Structure formats: C-alpha cells, structure tokens
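Please find one structure pasted underneath; my questions will follow.
What you see is the complex with one protein chain gone and the rest in place.
In order of appearance the chains are A and B, and numbering begins at 1 in each one.
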Amino acid sequence: MTSVFLLAFLVVIAVAIVRMRDLLAVSMLLGIYGLLSASFFVTMDAVDVAFTEASVGAGISTLLMLAAITLTGRSEHPTRHKPVLALFVVLITGCLLIYGTLDMPYFGSADAPIHLHVAPHYINNSMQEIGIPNIVTSVLASYRGFDTFGEVVVIFTAGMGVLALLSVVRRAENITKIDSINDSMHAEYLILRIVVKALIPFILLYALYVQFHGDFGPGGGFQAGVIFAAAIILYAMLFGMSTARRVINQSVIQFFAAIGVLLYGSVGVVALINGKSFLDYSALSADPVAGQHLGILLVELGVGLTVASVMVIIFFNFEGRRDVLQSQENNHKGDN
Amino acid sequence: MLTAAIIAILVVMIMAITRAIMGPTLYDRILAVNMFGTKTVLLISVLGFAMGRPEFLDIAIVYALINFISVIAVLRHSDKSIFKTTQADKKSMQRHS
Partner (left out) sequence: MMDIIMNISSAVFLLIGSFLCVSGGVGILRFPDLFTRMHAAGVTDTLASAMILTGLMLQNPDGLVILKLIIILLMTLFISPTASHALARAAMINGLKPMLDKPADHEGGMSSKT
C-alpha cells in the first residue's frame, strides 16, 4: 500500500522536474526523487539496492550536479524546436512498451522465468558454496563477479573522462592566485564547521563498517566508497579546496583509483594461475569456502577504493575548473 | 500504531512535496527537501519495524548523513552571484505576499 503512494509521489515529482526551468530547484527535486525511489526499494524489500540509491542517487549525484551547475549557470535555455514530434515518438514508444508488458508474467508470480533459471541455485547453494549470509553480496561479488568487474571499469572510465575533459594544469603562478580565492565556509558558518568537524570521523568509520559488514547485512564496496567520498567532499566544501588539496593529494587519489581496478583484476588472474576460471575465488585457498571469503573481501576492497577515489576526482576537478574560471574573471576585472 | 505513524509520515511527505514544487524561493525548496529527508529516515525506520526487518536502520543512518550533506552543498555556493535572489524569485514572492 505504501509503495502505491510512493510511486504516485514519484510521478508528481517527475512531472514537476520536467516543467521547471530553474536548475537549482530541479536539482533539489532530484534529491527528493532519489529519496523517494530509495524508500520505494525499501518497501519492495530490496535493501541493498535501496542502500545504493540512498548514497548515490540522493547524495553524490546531487553534489556533482550542483558542482556542474556552478560551472554552467542557473537557468535552463528555452528550447527552440517544436516538441510535437518528440511527444509523438515518446507516445508510440510508451504504447509499445505497455504492449510488451502484456506478455510478461505477473509481478511476483512464482513461475516467472527469472525465478526458475539460476535464482533457485543461488538461493539454495549460496550458503554451502560461498558461506556468507547476505546472498546479494555473494551474487554480486562471486557468482556475477565478472559483471561487477565491468561496472568498476565503467566507473574508472568515467573518472578518466572527467580528468581528460576538465583537469587543469596547475602552473606555478596560477597556484597562488587560485589558492588566494580559497573560499571556505570557514568564517561565516562557525556552528556548521564545528558540527561537521565532529561528524566527519563518524562518517568515515561508518563507511568502513558498511565496507566490511557487506557480507552479513546490506552494504558493500559501492556504498562504502560513496559514503567515504561524501565525507571527503564535505570536508572540502567546508574548509576550502586548497586545504583539502593539502590533505588529499590529487595524484595519490588517481593512483588509488587505478589500484582498485588492478586489485579486482589481479584477484581474477591469481585464480587463473591456480588453475580455475577467471574470478573463481575458491582457487585462492586450500579450503574453497575460505577462498571465497578472501576473494570477496579483496574484490569489495577494490570496488570501494575505485569508487571513493573516482568520486573525489570528479568533485575536485569540477571545483578546480570553477576556481580557474573565477581567477580569470578576477584578472579581467583587474585589467579594466 | 505503526500504521498510524506511517500514514502520518506519508501525509507530511505530501505537504513537503507541495512546498518543494510551489517554492517560491530556492530556500523554501531546500527547507522542504531537508524536511522530506528527515521524514524518509523516520519512514524507513518505522517500515523496518512494521516489516520485521531491523536491518533497514542501516539505510536510515545513511539517509540522515546524506540529507545533511546535500543541504550544505547548496548553501556552500550561496555567496556566489548565481544564488542571489533572482528577478523571477522576487516576482513570485510579490505574487504570494
């Protein structure tokens, strides 16, 4: 029943997002959209998905969108083309999709193909083969380890893309200028600074809990990485970019992003060398279950490292680009 | 009693969404989002109890953190020119008052 309400809210928010022109308001509404869809996943009993949506959809993506809006400007340009054709295409596609759902089995029906194929095997044998209580983690990291490897590589590629497009060569004479506009929220927001200072260690600790508790409850590398990055981004926002750069070296972070992917891949290669197939962790130890444990731990660690560092890289590059633009503006004002 | 709490929270969610869509200023929207976030935390914890799955509380903790971070993210840029009260904001404020 609750899920019906939540879905109705989702539709309302989606329409409002489309109608709105003010991009900051849109990003606020997208935050609500993320919160709503995560609570919807909770009512569907998909705890791990809700966890990911909570940290990624409602948290980091809002942060990154705001960072992008400060680069581009606040209001949406009015569209020049006529929307009739687009509406026509969307309507036809929608009708086709609805027609397609007629052939699908009912929601939650026991004889749906998805419940007959590999799912029973995972549910019945996960405990003997992998030996961890959270089946989602065992499917994600072990049975479907290759898919997850692909996801990590996608995230790594996204980080590389942002680096290639936005990274700024920090020349010596620029650094001092850019650092002089180190706009921290320092002076104005004393209370905020104190509370956040007290909060950051707990956020980092909680990220570690999520990382290493993923075998037993909801959580894992993706969520933990995002929460860890959120703590660092919070620090950078409150205390200014140049303070944050002093704490977190940019090249070290890039190094870590690569190390995460390499760790994941090399676990697979070690399995290959030991005579099993790629990413078959039972080859890592004499006891297959212990090998699975070790493999999942290492793989999740790699995922966490890559996700956290890529998020930090993206945020730092957005902010760095903005600082450069601002220093150029200041220079122009100085010339005039 | 849990059902009553769920219904109350859902009603408040409707109100917060209305405020978030109506505006009129950006700060009203931030306020609504913040309130919506706290209500989501409550909804998830109550749902966890109603469904007998206390591990939902882990998600509620993440929400409490994330909500705060996004509010700060908006406020961080609030001294920049793009955040100054725009003409549109002023117009809609006059309309409402």
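Operating definition for what follows: a contact is a pair of C-beta atoms (placed from the backbone, for glycine too) under 8 Å apart; a residue touches a chain by one contact, two chains touch by 3 or more.
Only a predicted model underlies this, so the values are computations on that prediction, with no experimental measurement involved.
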- List the residues of chain B that touch the chain left out of this view. 1-2, 4-5, 7-9, 11-12, 14-16, 18-19, 25, 27-28, 30-32, 34-35, 38-39, 41-42, 45-46, 49, 54, 57-58, 60-61, 64-65, 67-68, 71-72, 75, 78-79, 83-85, 97
- Item | In chain A, positions touching the absent partner | 188-189, 191-192, 195, 198-199
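To be clear about the criterion, only the chains that are shown with their structure count from here on.
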- Cα centre of chain A to Cα centre of chain B, whole Å, reads 21
- Task: Using the touch rule from the top, collect the residues of chain B that touch chain A in their complex.
- Result: 6, 10, 13-14, 16-17, 20-21, 23, 26, 29-30, 32-33, 36-37, 40, 43-44, 47-48, 51, 53, 55-56, 58-59, 61-63, 65-70, 72-77, 79-80, 82-83, 86, 88
- Residue ranges of chain A in contact with chain B within the complex: 2, 5, 9, 12-13, 16, 22, 24-25, 28-29, 31-32, 35-36, 38-39, 42-43, 45, 47, 50-51, 54-55, 58-59, 62-63, 66, 69-70, 73-75, 183, 185, 188-189, 192, 196, 199, 203, 206, 210, 217-219, 223, 227, 230, 233-234, 237-238
